[in-house]
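First comes the structure, then the notes that go with it.
For this depiction, one protein chain was excluded, whereas all remaining protein chains were kept in their positions.
And then chain A:
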């Protein structure tokens, strides 16, 4: 198990290098020149050239990339072109907010989704099952930006239960986490249900019954651990959707998180900030995947570690 984790961590290195290269090249291809933007309107060609030289943008792309990687490895992500503050500092201010939001919504995805799925499966075709499946269908179908706006409309504007926007208290967290977690919860609920229904028909469930175990022990001990194996895969995939989702959710609820930082940076062609933000997001994503792999291995001992 330990070797497995070490090996998986080593495997992340080429992945991260690849990600950094892709991010770097995409930013090269995006129309709009940061030097021109920085120089402002009406700047002379000479000024623009000078700024470009200062930023090192006149060097070959490959050299620029290596330079960037070497600096990043030293913890230097460059400085924002907008306010000249170090990119890493800016990110570190915003990151905790996004992580809080992501954890809250993953909590909703996993807990709400699995509970709903288990209820659905153990009471197949009951009113509860049908209701849960209809709600889950809605959850998958509704786009999160629209769903977020509707939540704001009902719970904030009309009922005044939760704040309209912003971040800081538990109350601030509820609607954004719900917006971001609902789609995932719906998918997890459906997955848990079908996986559970599959598992209850297995021979080993009959063996558990023949042992004289109580029904809830049979379902939760012998059934759930097996049923969770495909669910974990789905939850892992949800992490990816989550990172994209934070960008939208943070915009809808005006939360100053990493997602919004990246969007703003793209709008102002703040190259180092975009690169830094995307890179950090990618690192988080890669490590989330690693965590999922380890969990998967824990639940499914049949996974071959080699």
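FYI, contacts are C-beta pairs under 8 Å (C-beta built on N, C-alpha and C of every residue); 3 or more make two chains touch, one makes a residue touch a chain; residues count from 1.
Everything that follows uses one rule, which is that contacts and distances are computed from a predicted model.
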Chain not present in the shown complex, as UniProt names it (candidates "Ger(X)C family germination protein", "Peptide ABC transporter ATP-binding protein", "Helicase, Snf2 family" or "Xanthine dehydrogenase family protein subunit M"): "Peptide ABC transporter ATP-binding protein"
From A:202, A:233, A:251 or A:289, residue that would touch the chain that is not displayed: A:202
Omitted-chain contact residue, chosen from A:3, A:159 or A:210: A:210
Chain A, residues in touch with the chain not shown (by the definition above): 202-204, 206-214, 222, 225-226, 299-302
